[in-house]
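Only a single protein chain was left out; the remaining protein chains are all shown in position.
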Amino acid sequence: MSAVTIPEPEPQHPRDNYLNAGYGIRSWLLTRDHKRIALLYLGSITFFFFLGGLFALLIRLELLTPAGDLVQSETYNKLFTMHGVIMVFFFLIPSIPAVLGNFLIPMMIGAKDLAFPRLNLLSWYVYMAGAFFTLWAVVHGGVDTGWTFYTPYSTASSNTNVIAAAVGIFITGFSSILTGLNFIVTIHTMRAPGLTWFRLPLFVWGHYATSLIFVLGTPVIAVTLLMVFAERVFHLGIFDPALGGDPILFQHLFWFYSHPAVYIMILPAMGVVSEIVTTFSRKNIFGYRFVAFASIAIAVLGFLVWGHHMFVSGQSVYAGLVFSVLSFLVAIPSAVKVFNWTATMYKGSISWRTPMLYAFGFIGLFTIGGLTGLFLASLGVNVHVHDTYFIIAHFHYIMVGGAIMGYLGGIHYWWPKISGKLYPEGLARFSALVVFLGFNLTFFPQFILGYLGMPRRYHAYPPEFQVLNVLSTAGASVLGVGYLLPMIYLVWSMRYGRNAPANPWGSTGLEWKTSSPPPKDNFDVPPVVTEDPYTYSHEEVERLG
Amino acid sequence: MSRQSTADSQQAETEHVVPVPVYVAIFVALLVLTATTTAVAFVDLGPWNTVVALGIAVVKASLVVLFFMHLKYSPLLDRTVLLGGLFWLAIMIGLTLTDFATRGWMGGQ
Partner (left out) sequence: MAETSTAKAHASAAHGLQHQFDSLGQQKDASTLGMWVFLVTEILFFGGLFLAYTIYRWQYARGFALASHHMDILLGTVNTAVLICSSLTMAMAVHSAALGRRKPLMGFLVATMLLGAAFLGIKAVEYTEHIRHHLFPGPGFHYPGPDARSAEIFFSLYFAMTGLHALHMIIGIGLLSVLFVLARRGRFIPEYYSPVEICGLYWHFVDIVWIFLFPLLYLIGRHLK
């Protein structure tokens, strides 16, 4: 926390920046500027976040009482399916890469744009096309297969809009693929002079690892959904047991992508946390190379563990053994990161600004989520808690307590750069605390519920589970408020917020060398990099308090 | 003023143009291999039929990749990318087979 603040005159926005580089809707819808494309994505994913949240609200309302009395069970099936599909494919997976990654990666490497700006714009349009199909499915009665689309229910029995939803996710998958391809080529070929791999910000390493997963995993879910489509429309019986097909084959294909997908959701957030923790500890990251390699290790090992979703599916026990061992291994690089962030903070000069609150919350909540993952990797425990609320709590700790906190931390951290405005710090800190408290109240009871045996995807439950469910729903309403507040004050700040200086946090990193907001081509003169990242000197630490 | 990238991917093979006779030789080899694989399919080699057929396919694919797609003359990065993709396909098939191949084992299900 700054002990002494020297009053400075209010900074002026640069006369020519990317926001006023062109006016009118065409200049936005036909832009090739990675920063504007990032904002297009920001609008879209925020819409889907609140839509997915609406379904969550309905779920939690139903679960206030043991009886299934708010909606019918068929409707409930649709609610949790739409919640999952929207949150996973249309919010979490794009969120940090498409918004923060797109905005920052060229700036962090000293480039004018990504390697393929038109492909970047196409990615957004492809995302919107897929979103259209999925929204169509939502509006026309929903889908009830669960976000996992297990066969043969999805191919043979379900009479809901499976095809529209499958087509929607298929199309949006290509948005991910193109983004990942763009990032990989950009990072390899467009780094500024002097910017070697081991001088890259860890945010870039995190996104590089994420892009590997985008490129290697997403095509598999795409072809799998294509097979589901073919089976439903043309009766090509690939998964149909009546024809000698194997539904478990679907699960292998589905989880081959969908497990690495969870690392798509967490690696970018980890990259954000690395940036925030160093800035607000005013200290170099502990073990830079370990953190960088851990990102790659997570991406690689993450592809070897998918069978842990299938321990009770009818998969061979011997395969289960293999996947169980590999799942324990993948925890190691994640643990390395948590240790290194903690060690970075140790004896640092900590400043508890809003981004740091989110990052600190991430570290704790991700640790809990990750440790419960080890419980689940263990075959014996998994058999007991599979398909219960324990699983739901586990993945929400990682995806909400982890990924979404990372996302919000990143949005706040880079908000001055993106908008040229400062958000209201006091209100933002309060919101972060509301999110943290609301989150834990929502999801911690679910660990207990799951362990006691409450199954997932049921809208009715034994009365003895009601107290915990009520606590969870109460938590969800608090959490909802916590998410609404930033929506309001961030939008407010765009008009009424104080102008931001180029580097409000005193952070290292090339993006902070540009104005807030940055000019259209990022750098007037391409920068030359001569230092390692996160070089906070002692004098600087003392000067800035 | 050179970007960091040129240290990464060596000089592009703009300088290297594959001579036409090489292309024609590869083309002839591909046709010969195609005829071979069709002919060998009618010979009973037991389980080796599949191995030979796939082996010939791999040789044909390699010729196309190395010469028609210029990978022989391309930066190391491009080759790494391709090999990575093939390795990942092998992981997907291999690990899935650990399930299907062991289902019949004692206590396997």
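Lettered A and B in written order, each chain numbered from 1.
Operating definition for what follows: a residue touches a chain if its C-beta (ideal position, glycine included) is under 8 Å from a C-beta of that chain, and two chains touch if they have at least 3 such contacts.
None of the values given here were measured: they were computed from a predicted structure.
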Problem set entry | Residue of A:A111, A:I418 or A:L449 touching the missing chain in the full complex | A:A111
Exercise. Of the listed residues A:L243, A:V312, A:V383 or A:V528, which contacts the missing chain in the full complex?
Worked result: A:L243
For this session: Could you tell which one of A:A129, A:V185 or A:L371 touches the chain left off the display?
Result: A:V185
Seminar exercise, completed: Residues on chain B facing the left-out chain by the touch rule are 1-3, 5-6, 9, 11-12, 14, 17-18, 20, 23-24, 26-27, 30-31, 34-35, 37-38, 41-45, 49-50, 53-54, 56-57, 60-61, 64-65, 67-70, 74-75, 77-78, 81-82, 84-86, 88-89, 92-93, 96-97, 100-101
For this session: Kindly note down the residues of chain A that lie in touch with the hidden chain.
Result: 106, 111-117, 177, 181-182, 184-186, 188-190, 215-220, 222-224, 226-227, 230, 234-238, 243-246, 249, 252-253, 521, 526
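The rule is short, and it goes like this: only the chains that are shown with their structure count from here on.
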For this session: Using the touch definition up top, name the residues of chain A that touch chain B in the complex.
Result: 188-196, 216, 220, 248-249, 252, 256, 303-304, 306-307, 314-319, 322-323, 526
Exercise. Mind pulling up the chain B residues that touch chain A in the complex?
Worked result: 1-5, 8-9, 77, 84-85, 88, 91-92, 95-96, 98-103, 105, 107-109
